[in-house]
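Shown here: the complex without one of its protein chains, the others still in place.
Right, chain A next:
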Amino acid sequence: MAKIGDRIKRTEDRRFLTGAGRYVDDLQLARCTHAYFLRSPHAHARIKSIDVAAAKAAPGVVEIFTGKDVADSKVGSLICGWVVKDKHGQPHKAPAHPAIALDTVRYVGDTVAMVIAETYAQAKDAAEQIAVDYEVLPASIDPVKTLDAGASQVHADVPGNLCYDWELGEKAKVDAAFATAAHVTKLDLVNNRLIPNAMEPRAAAAEYDRGTGNYTLYTTSQNPHVARLVLSAFVLGIPEHKLRVVAPDVGGGFGSKIFIYADETLVVWAAGKIQRAIKWTAERGESFMTDAHGRDHVTHAELAMDKDGKFLAFKVDTIANLGAYLSTFATAVPTYLYATLLAGQYTTPLIYCNVRAAFTNTAPVDAYRGAGRPEATYLVESIVSKAASEMKIDAAELRRRNFIAPDAFPYQTPVALTYDSGNYAPILDQAMQLADYAGAAGRKATAKASGKLRGVGICSYIEACGIAPSAVVGSLGAGVGLWESAELRFNPTGNLQILTGSHSHGQSHETTFAQIVSDKLGIPMDQIEVVHGDTSQVPFGMGTYGSRSLPVGGSAIMKAADKIIAKGKTIAAHLMEASEADIVFEDGTFKVAGTDKAVPLGQAVFAAYVPHNYPSDKLEPGMDENAFYDPSNFTYPSGTQICEVEIDPDTGVVDIVNFVAVDDFGNIVNPMIVEGQVHGGIAQGVGQALLENAVYDKESGQLLSGSYMDYCMPRADNLPSFKLGYQVTPCPHNPLGVKGCGEAGAIAAPAAVMNAVRDALAQVGAQDRIEMPATPRAVWEAIHAQ
């Protein structure tokens, strides 16, 4: 029997590693056509005319749709599902987002026409014959300049390109605290724009059944039920019960596959129109252009301290780039998922944050691994390290002085959240020990002797995951609840299916979920099948993002398992002619305490399906229980990362020589899987800090980093072997005591790396001249700038 805490190899790996996974593009639908989307080559232009006549006559073409066809058939605007109210209580600006541009294109990659043909090549050939007459307009690309008076307008109905001007905290009190400060540290920083780069590009395949009027959409979704809800209730009007959404094996998402995009929407809509199946898989170049990007903040922050370095108040002013249209959860990311994390691990009593969200002629920006929390962590942990160096206090010591004490939980922060649990100092201690923090000065001196600059950086992060208590997010503007569903469906022979509303696209749910049920019910792993991703198989569920699957989805599974045990107990009591009160459930068996009478769970299951001798007066037959779990709070994983770098000042190359991460994820179900999540997260965080950058030409709005020739993904040789450690304070409010581990690496690593880079550059006075990504060029220029 698997136990919680065992390092069990991933059961899904055999399938994935032998090429037996089944992704959307692998599906063979009968009489399938293929779609190609003609995309805007301009960042901003008026479409004067589109002539599709020649293209329609091209070989193999089945149909071509333009923005007019979509509008004529009353397809709704793509929606943003989170209403953020501005400073004055007004809802954010929500400009229309047609699935195909009607008369204006607003970013390079905006959809202009959908070409459907017998083969993909024919669709692509035909698209070249579509004549679009554009009037090119000036583009607003820079998130700061787009808010300037006179900037080119992205949407006519959004004056000044301002989506909202939002605030959290009490400004007057914060200002008053600043007036009493012994020292104020100021920081300007840019959180660079990232492109998610899931290994599998987005894809959609849809069919329409003329006989029943049912639609099926196979798509790369992290949340197929949410996709169905949005498509049904808001965009296409296909009733939910007539639309099945299936997300089969999905090769990575990192947030980018949460959202409901134009392409997938059009594929299902058009399948109904042409009454034939349609398939579309993004080319890598389209992924670069049209997957929702991540981050992209410009921030000024100030931290007020007393003479001992105690934080008195924190003030933040951020401009967040939302791109040309609002993606599905775009508004929430730089507000409720960002400003609420600005207390970090510290007792800072007063915090004020102002966020202005801006439209630009760039791809939409939305949640990307960490979503808001990496932005908050990078800011807090950068300014804390800067403050330490200004105050001449050791960076670890300054953190320690300001940590929330272990006996202060639950801890109410000034930015809305109530931290449930944590114990930060032992994490920092362990990280310092693993990193040999004490020996850093010696290593710096040795490096200096050979002309290298060494630096050490700390990041002590907090995050809120296990998203989320429905009533809380509802009060903040979310359009959905964020509970999760589960069903445990036994078969008469004693094996079972776990049906979950979570979705695995790399997170190893098939192993972890089976493991917790194996532990709880005493059933071997190979008797358990995890089913997810099909709206016609699993109960309505909210999907996977925000490190929620185990804390929320796993909790729902535990609740359903409790119902199985309760029902089994009644059956066992009946079979053993014992009182229910005397029965205990241990190692998969119901026993009468103090006797040798026992009924294995399998026998109770069999009795439930073949109820010849059964407590029919008390129970229905069958062993199939479902549960919905709505968390009572977020979970709050925390940890400390310490990064050590060595910089070659001749070339600007930053070499990570040591990387330590100590995390408190609460209880750990499968340490191997957790390590994998941490490794991947750190790799992405290092990518943001040193390598990755989505760059648009500031004038033309062309994506300059539109392929792997120019967009630098982290590779194995960019990374050292990580040293990991754990501290455990179980989550007090979910049945597994788990907190979530999917995003922590990516949340913390940028600050750890950049604090190390700045520490190294401080030796040549260049610490304030570097932004992410600290590429060789950027580092060299920082060193050599006068």
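We adopt the following convention: a residue touches a chain if its C-beta (ideal position, glycine included) is under 8 Å from a C-beta of that chain, and two chains touch if they have at least 3 such contacts; residues count from 1.
Note that contacts and distances are computed from a predicted model.
Per the UniProt record, the absent chain's protein name among "Probable septum site-determining protein MinC", "Taurine transport system permease protein", "Xanthine dehydrogenase family protein subunit M" or "Iron-regulated ABC transporter ATPase subunit SufC" is "Xanthine dehydrogenase family protein subunit M".
Across A:Tyr545, A:Tyr614, A:Tyr711 or A:Tyr726, the residue that sits in touch with the chain not pictured is A:Tyr711. Only one residue from A:Ser508, A:Gln677 or A:Asn693 touches the chain missing from this view: A:Asn693.
Residues touching the missing chain, restricted to chain A, are 121, 124-125, 285, 650-652, 691, 693, 695, 704-705, 708-713, 775-777, 780-781 (touch as defined at the top).
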